[in-house]
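Below: one structure in structure tokens.
What you see is the complex with one protein chain gone and the rest in place.
Showing subunit A:
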Amino acid sequence: MTVADVLLLALGAVAVGSGALVVTSTHLVRSGLYLVVSLGAIAGLYLVLGAELVAWVQVLVYVGAVVVLLLFAVMLTRAPIGPSADLDRPTGPSALIGGGVGLGLAALFADAFRWIEYPSPDPGTAETVGKEIFGTWVLPFEVLSILLLAALVGAIVLSRPDIGARPAPPAEPAESEEAPA
């Protein structure tokens, strides 16, 4: 057990524990905040594993943007602040499926990579990652940027009901007043 192993174990325990709270908590907002803890612990795991740039991007994009978006959506759908009882379906079959997938994958990995000591990697700084992206993976990068643009436009179109809507029926004057603007 080296220092890296102890760090991996501790951060992994935090990540899995708060991940379990994300999927079991009855408070919507608390679920989102536990997600922040879990993603932060995963960022720490990336740091121990030598992927520095991925860790900071994880903090920026996930903790900074995605969780904030999720919490915004929680507020916009007028979710109850207190605990709510009707968030879940019966636990039995989902515990069976989730536990089966998790334990099966864990057994697979533990069997494939036994208790073997690997050398610690060099830190993956922005320079190496940038060389890799713009040297080897240029085409996926460009495809991904097009996909991001399409997702952005799609989200705007979805959230604006006046784009692509059918003409309002003439029986509703409130709709027709807004139409010329």
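As a working rule, a contact is a pair of C-beta atoms (placed from the backbone, for glycine too) under 8 Å apart; a residue touches a chain by one contact, two chains touch by 3 or more; residues count from 1.
FYI, contacts and distances are computed from a predicted model.
Enquirer: Suppose you had to identify the omitted chain by its UniProt name; would it be "Sulfurtransferase complex subunit TusC", "Biopolymer transporter ExbD", "NADH-quinone oxidoreductase subunit K" or "Phosphoenolpyruvate-protein phosphotransferase"?
Expert: Listed in its UniProt record, the absent chain's protein name reads "NADH-quinone oxidoreductase subunit K".
Enquirer: On subunit A, where is the contact patch with the chain that was removed from view?
Expert: On the subunit A side, contact with the omitted chain comes from 2, 4-5, 8-9, 12, 15-16, 19-20, 22-23, 28, 31-32, 35, 38-39, 42, 45-46, 48-51, 53-54, 57-58, 61-62, 65-66, 69-70, 72-74, 76-77, 79, 86-89, 91, 93-95, 97-103, 105-106, 108-110, 113-122, 124, 128-129, 131-133, 135-137, 140-141, 144, 147-148, 151-152, 154-156, 158-159, 161.
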